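The complex is shown incomplete by one protein chain, all other protein chains being positioned as in the whole.
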Amino acid sequence: MRNESQKDRPLVIVDPYPRDIATIFRPETMSVLSSHVHLVFSQALHMSDQELERYLPEAVAIIGQTSLPKERLDLAVNLKAVFNVEGNFYQNIDYEECFRRSIRVLNCGKVYARPVAEMALAMALDLSRGLTWNHMKFIKGEESYDLSANKDSRLLSGASVGIIGFGLLGTSLRELLYPFRCQVSVYDPWLPVSVIEEHQCRSCTLDEVLSKNEFIFIMAGVTKENQGFLSRREFDLIQDQANLILMSRAAVVDFEEFTRQLGTGRFKGATDVFPSEPFEKEHPIRSLSNVILSPHRAGGIPQAFFEIGEMVKDDLMSILSGVVPVRMQSAQPEIVTRLVSKPIKE
Amino acid sequence: MRNESQKDRPLVIVDPYPRDIATIFRPETMSVLSSHVHLVFSQALHMSDQELERYLPEAVAIIGQTSLPKERLDLAVNLKAVFNVEGNFYQNIDYEECFRRSIRVLNCGKVYARPVAEMALAMALDLSRGLTWNHMKFIKGEESYDLSANKDSRLLSGASVGIIGFGLLGTSLRELLYPFRCQVSVYDPWLPVSVIEEHQCRSCTLDEVLSKNEFIFIMAGVTKENQGFLSRREFDLIQDQANLILMSRAAVVDFEEFTRQLGTGRFKGATDVFPSEPFEKEHPIRSLSNVILSPHRAGGIPQAFFEIGEMVKDDLMSILSGVVPVRMQSAQPEIVTRLVSKPIKE
Amino acid sequence: MRNESQKDRPLVIVDPYPRDIATIFRPETMSVLSSHVHLVFSQALHMSDQELERYLPEAVAIIGQTSLPKERLDLAVNLKAVFNVEGNFYQNIDYEECFRRSIRVLNCGKVYARPVAEMALAMALDLSRGLTWNHMKFIKGEESYDLSANKDSRLLSGASVGIIGFGLLGTSLRELLYPFRCQVSVYDPWLPVSVIEEHQCRSCTLDEVLSKNEFIFIMAGVTKENQGFLSRREFDLIQDQANLILMSRAAVVDFEEFTRQLGTGRFKGATDVFPSEPFEKEHPIRSLSNVILSPHRAGGIPQAFFEIGEMVKDDLMSILSGVVPVRMQSAQPEIVTRLVSKPIKE
Partner (left out) sequence: MRNESQKDRPLVIVDPYPRDIATIFRPETMSVLSSHVHLVFSQALHMSDQELERYLPEAVAIIGQTSLPKERLDLAVNLKAVFNVEGNFYQNIDYEECFRRSIRVLNCGKVYARPVAEMALAMALDLSRGLTWNHMKFIKGEESYDLSANKDSRLLSGASVGIIGFGLLGTSLRELLYPFRCQVSVYDPWLPVSVIEEHQCRSCTLDEVLSKNEFIFIMAGVTKENQGFLSRREFDLIQDQANLILMSRAAVVDFEEFTRQLGTGRFKGATDVFPSEPFEKEHPIRSLSNVILSPHRAGGIPQAFFEIGEMVKDDLMSILSGVVPVRMQSAQPEIVTRLVSKPIKE
C-alpha cells in the first residue's frame, strides 16, 4: 500500500472533516509537513471507516475529529497523537485509554483566543461610545453634534473591568487591556489566586465581579456544572450603565433573562453567541436599542484557521522529535471528562 | 473691590465661555482652587470687557479663551499664565508679547488624546470585523452564520499600521496598539527619526505610510501649510482592502476625493470629522456601505472636560509655586504662528 | 492509625528531606493545607521505608523526593500526585507507571526562574559597567574618575542579546529585558520558531547566537545529549568585548575551555555554577580579572523556598478539586527520560 519512499516517513492520517484542508493548511505549511511525514487523505470528503482502519495500525498521528473508541485505539498500536483541528475536546475519544498509553490528544482552542479578544474589545468600545448606534443615525441624517449627546460616553481607560472565566479567551483579552490601565477583577473558580494576580488582576467572587465593574466580559467555557449559571440573581447585581459583553458560550447564561434585563435599559450589552444558531427570527433581543448583536463571528476568521495548520505542523514536528508539544492544548485527565462539547455537526 | 482675605490670595480670572464652569471643574477641584487663589467670575455668561479690564492689573492668571492683544497685556502687569480651556492655541493673543514677558499660554489638548485614540481603535476594529454592518443586518433578521461571511475579517494583531501625524493623538493611539504587536510606520515631518523610533515605530515617507499598510490612521493637526494634503494622488496609493480612519481634522483631506475613492469600494473608511458640522444632509458619503460615520464625538466626552479642570488646577498650582507646569502644553515660539485654529464659535 | 477526624480528610505524606519543612512552608501556608488534608510527617528527619509503606495505600499525594519504583506505586492505590519540592525530575520514580495511571509528578522549577533571572541581569550589568571591579579599586583608594576609565562601559539598553535555552530561566530573563529594548536572539532546539517569536525574539542557530551578540546568557538545562555542547569551537565564535553569563548548569560547557578563553581577555564572563561544588581552591578561573564568580547563589533564596510551599498548596488544592494544576510543572512523557538530574545529595 505504501511505497518505499513513503515507508521511510511516519504515516499521518488527515481527516479534518467537516473542516476543509485548504482552509487550515496554507500550501507552504502543507509542503513542510509532507516533507517530514507521509500524509494519507481520503478519496471522499470524509474518510470511510474502512480506509481509516486500514491506516490505523501504521499511523503515528491523526489530524481530525475522528471517533476513537477503545477498539480503534487498540488497532492504532503506533499512535502518538490526535490533533483535533477544533477548539474543544469532544466526547468521541476514549481518553482514559489515551492517557494510559500516553497518546496526546490536542486541540487548537488557542487560535480563537486573539480573534475573540479583539472582537470583545471592539464591542466594549462600541457600547461605551455608541459607535454603531450613532452611525445608524448618521446614515439616516439624524446625527447630533451636540456634546450633550455624548453624556453617556465613557473611557475604557481607567475603568473597572470584570472578567468571568480566565482561560484562553479571558487571558487573551487581558493582554489587550494593559495600555488601558483598567483595574481588572477576575472570577475563575478553577485557578489559584496567584495565577490571577500574575496577570495583574484581582481574584474576586462572581458577585463582586458582577456588582463592582463598569465593563463585564463573559469568557467562561461551558461545563456540565456551569450551564446557565448567570441568571436573574446574577444580572440583578450588575451596575446601572454597565456594559456586559458575552463572548464564550450562550449556554452559560439564561438567555431569556439576559434579554429581559437588557430590555429594562438599565445596562448595555453585546453578544456574539446565541442559544441556537441560526437564531430565532422573532426573538425580542433583536429589537433592543442598547444591544449589539453579532452572529457568532468572533473566532472563525481566515487567519485563525490557517493558524490551526501552523500549530498542527509545529506540534507534530515536536512529537516526532521526542520533545514536548507546546503550541496546542493537551487533554488533561482532570478536565476532559467535565466538558460537554460535541464535534461540530456534519 | 477685593476684601482683605481675598487680597491674601492671587487673583485669577475665570471666563471659560463658551465652556461652562460646571463642565470642566468638579466641585472638589473648584474647592481646591478656591482655597489657593481668589477666583473672579463674571455675573454674566461671558465676562464683559469692562469687568475683565478691571481685574487684569491684579490677575496672575486667566482661565479662558479671552482675547489678549498687546493693549490688554500691557494692563496685565502681574500676569503669569493664560489657561486656554481648549485643545488649541487661538490667534486672539499677542504671543510675541507673551514670550517676551515669559507669560505662559497653555492649552489642554492632551485631554482629548485618549478619548480620540480609543475611538480610533474602536473604528479600526469595527471596520476590520464588520461589527456595525453585521449588527445592522442582524436586527433586520438578515444575519449570516456562514463562515464565508467572515472572509474579509482580519486581525489588527500583527497587522501593518500607518499613522499620519505623531503628536498627542498619534502617540496616544500608539500606546493602545502595543499589545497588538503591529508593525507601526509613522509619517510626521515635524519629528526627528529618533523620537519616532523611541515609540517602537519606523519613520516613513507619506507615500510609504499610505501604500504599505493595512490600517492607516490620520491623526495630523491642520496648519497653514498642510490643508488638503491628502488628495487623489495620495488616496490612489492606498492598498486594496485597507482601513482608513480619519480622526484629527477634515481639513487635512480633500473630502470630496475621500468620498469618491471610498465609493469605489476599493478600501474601507471611518471618519469622526467633516468639512462642515452639522454636515450636509445629502452628501454622498452617507450612503456608502463601507464607511462608518461619527458626528465629531471622539474627543468631547465628560471625562475629558473634567480633566481640563484637573490640569488647570495642577498647572496653576505649579506656576504659583515657581515650578514648571507639566500637564498642559505651553505655546512655543516655533509653532504657535503656524496654527490656524480659531476660538470655538460663540 | 488515623482517628475519625483525620479520616475525613485525604492523607498526604510529607517527606521533603533533605529540604526542611519550615524552609518551604510558611506557618500560614501549612495551616491552610492542614485544614484541607491530613498531613503525615516522619518522627525522624527522613521518613523510614516502613512508615512510608504504611501510609502509601491511603495517600492521595506525596510531598517530597521519595523513591517510587513500581512496587511502591503498586501499594499506592489512591495516589494522584507526587510533589517534588525541587526544580527537577529525578530518576527515582517509575514515570511510565505514573503516566499509565495518570499520577501527576510535579516539580517546582518555576520558583527559581525569577531569582536566577535577576541574578543574570545583575551580572550582565555588572560586567558591562565594571561595577564590582571598580568597587574593589575604590576600597583600596585606587579608583579613577577619569572618563577614559569608562571607555569600555556600554549600555544593555539597545544591545544585541543572545539567550541559549528558552525554558523557565530563559523566558524569565526575557521578561526583565523588555524595557531595555534589546534585539534578543534565542537558540532553543526544543521550541518551534513561533513560540520564540511570541516573546518578541528571533529564533537563531547556536552559531548565530554566539557570534552576533554583545551579551550572551546560557540558560539551558542539561540533558543526556547536550553535556559540554559549548566548547572551543563555540567559544571561538564569540565577539570581542562580549559578555558571557553562565547561569544554568556548568555541565553544558567545557569548563576548562571556558576558563582558558576568558583567560585571553578577549571577552568577559560571569558564572554562578561550577563543575564541582565546593569548587577547587586552586582553579585558574579564580585569578582572572575579567570574570565575576558567584558560588551557586542565584536560585536558592528564602523567597524561592517559600514559593515552593505556595505552589504545592495551590496545586494540591486544584488536584483535590478535580481541576488541572497550573502552577508547578508536570512530568511529560517526551522529556522526563532525557533528563539526567539526580536527587540533591543527602
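Labels for the chains are A, B and C, by order of writing; each one numbers its residues from 1.
Going forward, a residue touches a chain if its C-beta (ideal position, glycine included) is under 8 Å from a C-beta of that chain, and two chains touch if they have at least 3 such contacts.
No experiment lies behind these values; they were computed from the predicted model shown.
Asks: I'd like the shown chains that the missing chain touches, ordered by label.
Replies: Output: missing chain touches B, C.
Asks: Give the residue, chosen from B:Pro57, B:Gly228 or B:Pro333, that touches the chain omitted from the document.
Replies: Of all options in B:Pro57, B:Gly228 or B:Pro333, contact with the hidden chain holds for B:Pro333.
Asks: Of C:Ser5, C:Ser35, C:Gln50 or C:Ser287, which one is in contact with the hidden chain?
Replies: The one listed residue touching the chain not shown is C:Ser287.
Asks: Can you tell me which of C:Met30, C:Leu75, C:Leu176 or C:Leu237 touches the chain that was removed from the display?
Replies: C:Leu176
Asks: If the hidden chain were put back, which residues of chain C would touch it?
Replies: Where chain C meets the chain not shown: residues 114-115, 118-119, 121-123, 125-126, 129-132, 134-136, 138-139, 141, 143-145, 147, 149-151, 153-157, 175-180, 277-279, 281, 286-287, 292-297, 300-303.
Asks: Please give every residue of chain B in contact with the chain that is not shown.
Replies: Touching the chain left out of view, chain B contributes residues 99-100, 102, 190-192, 194-195, 310, 314-315, 317-319, 322-327, 332-335, 338.
Please note the rule applied: only the chains that are shown with their structure count from here on.
Asks: Going only through chains that touch each other, what is the minimum step count from chain B to chain C?
Replies: 2
Asks: Centre of all protein Cα atoms: which chain's centre is nearest to it?
Replies: A
Asks: Could you find the chain whose CA centre sits the greatest distance from that of chain C?
Replies: Checked the centroid distances; the maximum from chain C is B.
Asks: Using CA atom averages as chain centres, what separation in Å is found between chain A and chain B?
Replies: Comparing mean C-alpha positions, chain B is 38 Å from chain A.
Asks: Where does chain A touch two or more other chains at once, residue-wise?
Replies: none
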